[in-house]
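Removed from the display is one protein chain of the complex; every other protein chain stays in position.
Chains: A, B and C, in written order; residue numbering restarts at 1 for each.
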Amino acid sequence: MKAFVMKEIGRVGFMDKPVPEPSPGDAVVKTTRALICTSDSHTVQGGIGPRKNLTLGHEAVGIVHAVGSEVKDFRPGDRVLVGAITPDWGDLASQNGFPSQSGEALGGFQFANRKDGVFADYFHVNDADANLARIPDSLSDEAAVYCADMLSTGFMGAEKGNIPIGGTVAVLAQGPVGLMATAGARLRGAGRVIGVESVAGRQKLAREYGADEIVDFSSEDVVERIQELTGGQGVDTAIEALGADITFQTAVKITKPGGTISNVGYFGEGEFIRIPRVEWGVGMADKTIATGLCPGGRLRMERLLRVLEAKRLDPTHMTTHTFAFDEMERAFEVSDKKLEDVVKVLITF
Amino acid sequence: MKAFVMKEIGRVGFMDKPVPEPSPGDAVVKTTRALICTSDSHTVQGGIGPRKNLTLGHEAVGIVHAVGSEVKDFRPGDRVLVGAITPDWGDLASQNGFPSQSGEALGGFQFANRKDGVFADYFHVNDADANLARIPDSLSDEAAVYCADMLSTGFMGAEKGNIPIGGTVAVLAQGPVGLMATAGARLRGAGRVIGVESVAGRQKLAREYGADEIVDFSSEDVVERIQELTGGQGVDTAIEALGADITFQTAVKITKPGGTISNVGYFGEGEFIRIPRVEWGVGMADKTIATGLCPGGRLRMERLLRVLEAKRLDPTHMTTHTFAFDEMERAFEVSDKKLEDVVKVLITF
Amino acid sequence: MKAFVMKEIGRVGFMDKPVPEPSPGDAVVKTTRALICTSDSHTVQGGIGPRKNLTLGHEAVGIVHAVGSEVKDFRPGDRVLVGAITPDWGDLASQNGFPSQSGEALGGFQFANRKDGVFADYFHVNDADANLARIPDSLSDEAAVYCADMLSTGFMGAEKGNIPIGGTVAVLAQGPVGLMATAGARLRGAGRVIGVESVAGRQKLAREYGADEIVDFSSEDVVERIQELTGGQGVDTAIEALGADITFQTAVKITKPGGTISNVGYFGEGEFIRIPRVEWGVGMADKTIATGLCPGGRLRMERLLRVLEAKRLDPTHMTTHTFAFDEMERAFEVSDKKLEDVVKVLITF
Partner (left out) sequence: MKAFVMKEIGRVGFMDKPVPEPSPGDAVVKTTRALICTSDSHTVQGGIGPRKNLTLGHEAVGIVHAVGSEVKDFRPGDRVLVGAITPDWGDLASQNGFPSQSGEALGGFQFANRKDGVFADYFHVNDADANLARIPDSLSDEAAVYCADMLSTGFMGAEKGNIPIGGTVAVLAQGPVGLMATAGARLRGAGRVIGVESVAGRQKLAREYGADEIVDFSSEDVVERIQELTGGQGVDTAIEALGADITFQTAVKITKPGGTISNVGYFGEGEFIRIPRVEWGVGMADKTIATGLCPGGRLRMERLLRVLEAKRLDPTHMTTHTFAFDEMERAFEVSDKKLEDVVKVLITF
């Protein structure tokens, strides 16, 4: 079969690989739709170290091709979604409530990290009964594939943000994860959602997904503006959805005492992320910093699919580009270099 | 001034009372709009014991008439909302995180219980800085007055229900509090909200406020139907919004192991509320039973007002009847006897 | 091998069974020590329905006899503890945070319920890597076996009770689970632990495990006495460790508004468990009712073993009787009929 791989740091391309086979509890899925993620670029740039001929991609839906002998709930032909994170559910970290950290820190992140990813004609899924979810007939593949990572990660930002009904939330950066954090803040009942973003197209999407107001960091001082908007109180929750030291600092500054800084950003560089001392109340202002990695698993995916089924939002508006799998090299370039005002690139198989 | 009082158990009517005066930290408010609550009927029927010439009513907005010497944030002329519950914020129960229980069980419920209520030309508010909230210009008095109890109590049902994003929620009974619990479940991100109700008008409102499905207990077995709708799993959260033993039992039965029964119903009669033993997993199925009394306070009211300002919902669709204060006797009768498909009765001053 | 079984409702005895064999992820353990539990009596009386020749027992330690091909962390010869509850960790209920409910309500309770228990020369353990824990050299088998259910369940009562440091806790009934709830309350930092018990030997153990005061329900009105002890405030947390309707009612009555009734009792009979309406604040006094089933799993067991290793308490003082496995019939009778002031019966193999 065809697979789109990271050949080594900085170099990608196609190669042939054998179709994977399932162990007793596992499944192999024939890919139908996939999305390219900024994390794929991080990986290719060496963010998680060197890899050789590793198939990229962690956001996909498809049709079950084969299942192992112990799989009970899925059969070949089932149309399925798989979370970007496929935990080992019996691991100590999972028993501790943190399946995304199973095995080791970030260990639930297996696709395109600890094993081949989903940019291939077929891909392998560990513990199929626990990590697959059936896609309801009413949902398109394109809608469903957004649950794998974008909804799961973005919503997590809101969930860990401890948002009170009617509370005020700022979401820093409105890339696809930030947009879904914005939608998540609305889903948790925020009374005011402030999207921080400078790109016009993303500002528009932010409003569509629930931002009540937009702060444009290219023309305004974000801290000043948000203090002004909140009457000097600051926000209940600041969601960092970029992964930049300066944005993180802003998040701490605009959060009120007793509020939460919820980080969903992946910090790709630098030795430190810096907390501004005075605005953090010299360590005593009850400003909690929460973090996490995209939740995976069948239950999570089923709940996210239900959100879409119930028409709470339509994630496909984030698809700015669609390419066939054959055109993967160009598709990856568009996503990687953020060409043509890209938000999200969909791959069809 | 004119006040509408409970003269004794079972008897209501107008009487003259002096305009109250504020102590140093308190305020007196000139009433502009009020709502009649089912609890007013409970009180008149003797639910909280005998009272003599107690002014009824706990849901009101108005204009600040006078403030005590220590009030810092409000001035005569301010248009304000006051929560139905006006806690003593320094009390031990408040320090413990339960201001509605300040002083004694349900002690934050002062209006028409421990002191005169709001069905009068003027009413007194303890600790004005902590218990009043300014009404934004964009909101009508009628919208704002729904925050005092209906939104605060109904939303609490959802908040205490520990609803996961995409989770399944049943709201048992779609009276005004149940309707706002339905809206609250949507605000917390439920992926499926099932409203249980038999009255057509309330079913319609339930759909408007967020119910995805309606189960009509007059024509279906609620437990069977909900098990069917949830593939036999039960709901994540069941909100009891009636206050009846049988409804409470249903709530326990339809909740999945690990789920939450969130009670907002006021149980007005009987010696016991009964938990069905087997369906409660013989005490070991991790089905939590949560309860509470309408949260009050300025912060809560400000957040609820923001929900309205941001147009997340419009509570005024619940107003089925409007009467002038002069017509209070008829108004009370309509609410008390549930005449003319009443949902909520608004009183103008 | 020899197994002690429930032949049918009401009848127990020995029988021969083949030594079990492990599937790929499982293990078979040679039993060294086991404890008899009141639940074994419930089961024999038909509490979970009819069973035929089901091996009884769910509290045991032993030596790993054989492991399946996929087991990574355990080898034959390892001295191990297994939790009474052995969840399916990938199940939806486990993903939802409630592994004890995996598969169905109480489904993690597999031994002597859904499969053969531990009163046999050998027993089978599903998902060995996730459900076994190595016993440290410093601990005796007898100490370790108390972790399987007694510590795990009793401590859970305290953990779910939301005990504040310095808070006041009542533990209703000082059987072995109640005693460990008492110890758990102390471990969570309670400032005052009130043990309710009438039997002198159990009162003495209660004091040893951390009760600051004893209330004897045979000579005092428990509600009155506890109100008196708490200056009329009630307790922060009441732990029901008996499983009786009347005790549950007492628990609700003595808990302060905003407090928690934490149930660890197994309610073996009756159609309902009854909540006293007025003392529950007519449903609005913020008195939460929490429940659960003994947490299992390797992480839990490792943490409990650490509590013993660190000498925080010595559970072996609860062993009032020791029998060899050959004497199981007499041993079971002593436990079942509560003869000779029995607290806990240890079985040696």
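Everything below uses one rule, namely that contacts are C-beta pairs under 8 Å (C-beta built on N, C-alpha and C of every residue); 3 or more make two chains touch, one makes a residue touch a chain.
Computed from a prediction, not measured in an experiment: that's the story for all the values here.
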Kindly state which of the options C:57, C:167, C:234 or C:315 is in contact with the chain not pictured. C:167
Consider the whole complex, including the chain that is not shown, and state which of B:90, B:232 or B:270 touches that chain. B:90
Write the list of chain B residues that the hidden chain touches. 24, 89-92, 94-97, 99, 127, 129-130, 297-300
Since one chain isn't shown, list which residues of chain A touch it in the complete complex. 47, 92-93, 96-98, 100-101, 104-106, 164, 233, 240, 243, 256-258, 263-277, 280-293
If the hidden chain were put back, which residues of chain C would touch it? 155, 158-159, 164-168, 184, 187-189, 191-192, 212, 302-307, 309-310, 312
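One rule holds for everything that comes next: only the chains that are shown with their structure count from here on.
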Kindly indicate the chain pair that has more C-beta pairs in contact than all others. B-C
Rotation angle, chain A onto chain C: superpose the C-alpha atoms of these two copies and give the value as a multiple of 5 degrees. 180
Distance between the CA centroids of chain A and chain B (whole Å) is 38
Can you tell me which residues of chain A touch two or more of the remaining chains? none
